[in-house]
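Scroll down for the structure; my scribbles are underneath it.
The complex appears here minus one protein chain, its other protein chains still in place.
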Amino acid sequence: MENLFNLFVRSIFIDNMIFAYFLGMCSFLAVSKTVKTSVGLGIAVTFVLLVTAPVNWLIDTYLLKAGALVWLSPDFADLDLSYLSFMIFIAVIAAIVQLVEMVVEKFSPSLYNALGIFLPLIAVNCAILGVALFVQEREYHTIAEVTVYAGGSGIGWLLAIASLAAIREKISYSNIPKPLRGLGISFIITGLMAIAFMSFMGIKI
Amino acid sequence: MSEKLKKVEKEPMFSSKVLKLLKNPFNLENPITVQVLGICSALAVTVQMKPAIVMALSVTIVTAFSNLIISSLRNTIPSRIRIIVQLVVVAALVIIVDQILKAYVYDVSKKLSVFVGLIITNCILMGRLEAYAMGNKPWPSFVDGFGNGLGYGLILVIVAFFRESLGSGKILGAKIIPQFMYDIGYMDNGLMILPPMALITIGIIIWVQRSKTPELQEK
Partner (left out) sequence: MQHSNKYILGYSIIMVVIVAVSLTIIAVQLKPRQDENIRIEKMQNILSSVNIAVAEIPKNEIGTLYKKYIVSAVAVNNKGEDKITDPAQVFKIELVNELKKPGEEQMLPVFIAKLDNGDTAYVLPLRGKGLWGPVWGYISLKGDFNTVYGVMFDHKGETPGLGAEIGQDFFVNPFKGKTIFGKDGKFTSIQIIKGGAADDNPHGVDAISGGTITSKGVEKMIFDNLGSYQAYLQSHKNH
């Protein structure tokens, strides 16, 4: 329990998808111009992460890893399909995003109106595939760990994108040197925010 | 991303001259600093030059060949499953690159870890496929992919150059700061090794580039 909580806090603040690994920067820079749309996108990302990361973990553990197919027959102990993992992960993500979109549209039109336009963008958001690959690389052992890590990463991403949007809303009133306007200053602000987030490093609860 | 794709399509720069396709990505059409594509998956490997160069080459190979394949197939691809076909081609190429790296440059592939896989979601790939390869002949598409990959790699290598030289006093693993500098009190800037400095370095590169080419400035 303590371990899970720790993982959660770490994945939000220290292991932040944007500030520590630059994942999801494309949508981050393109969308984070107003706080409202950023929050919408952030929620959509968190939601998709919570679904895709556990599914991908299950597939990896029970189908792809070296010896993962032993539950079918002991003959498969040496079979290693992990070279297919990139392909399977991205397919699962694309399929689930599509599925989520359809389910949300059917059962909650209001949520669909809020998130709908962002969902198709998410299939190619690096943060989603990134979480799936990090889960594989770091060898998380239980589905609880994976889910907590995915949730934390999503919230961390939401936090980063929303706060940057807030700063960008304000910065449009500032007198920035011309060549630095727009993209340049966004990068530098993100960098400065990442430095601020580094003060969370080493936190252990 | 759709917003960016439109922006790319609007650019009037695409002349039929193949050479221009190759040259433009280095400055006026640089995928990172101008098109804002594909920042995600690669900055984390810019701590040292060697992984950055390998990453740049991998991205170049994947963009060039995925452009070539999609462009050759462009008239047969059913438009409804277009994105899936593109993803499958890209993912297959990335898997091949990853397997080759693991077999031939094991040390570097360990350092690149998950970031090779993340080439799949690199917006630069889907961006170029949608904007160029789907509507052009194979050879120009190949060159376009090659040029964009290199333009992208250029930024990676520049960022890695500053981070490695200032952060650990080395270039490609060889010491460049002589020992007497350390003796009189010079210290490596540890901050350069940490992730935030990659962002700030890119910000500064954009600043320099846009000061030199004012037509790129935003209002």
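A and B are the chain letters, set down in written order, and residue numbers restart from 1 in every chain.
Here, a contact is a pair of C-beta atoms (placed from the backbone, for glycine too) under 8 Å apart; a residue touches a chain by one contact, two chains touch by 3 or more.
Since the model is a prediction, treat every value here as computed from it, not as a measurement.
Chemist: One chain is left out of this view; which of A:84, A:144 or A:195 touches it in the full complex?
Modeler: The missing chain is touched by A:84.
Chemist: Decide which residue listed in B:96, B:158 or B:204 touches the omitted chain of the complex.
Modeler: B:96
Chemist: Please give every residue of subunit A in contact with the chain that is not shown.
Modeler: 15, 83-84, 87, 137-139, 201-202, 204
Chemist: Need a quick check: the contact residues on subunit B for the chain that isn't drawn.
Modeler: Considering the whole complex, subunit B reaches the absent chain at 47, 75-81, 84-85, 88-89, 92, 95-96, 99-100, 102-104, 106, 113, 190, 193-194.
Note that only the chains that are shown with their structure count from here on.
Chemist: Looking at the complex, which residues from subunit A come into contact with subunit B?
Modeler: The contact residues of subunit A facing subunit B are 19-27, 29-30, 83-87, 89-91, 94, 121, 123-130, 133-134, 136-137, 177-188, 190-192, 194-195, 198.
Chemist: Flag every residue of subunit B that touches subunit A in the complex, lowest number first.
Modeler: Spelled out, the residues of subunit B in touch with subunit A are 1-4, 33, 36-44, 83-84, 87-88, 91-92, 94-95, 98-99, 113-114, 117-118, 120-123, 126, 191, 194-200, 202-204, 206-211, 214, 217-219.
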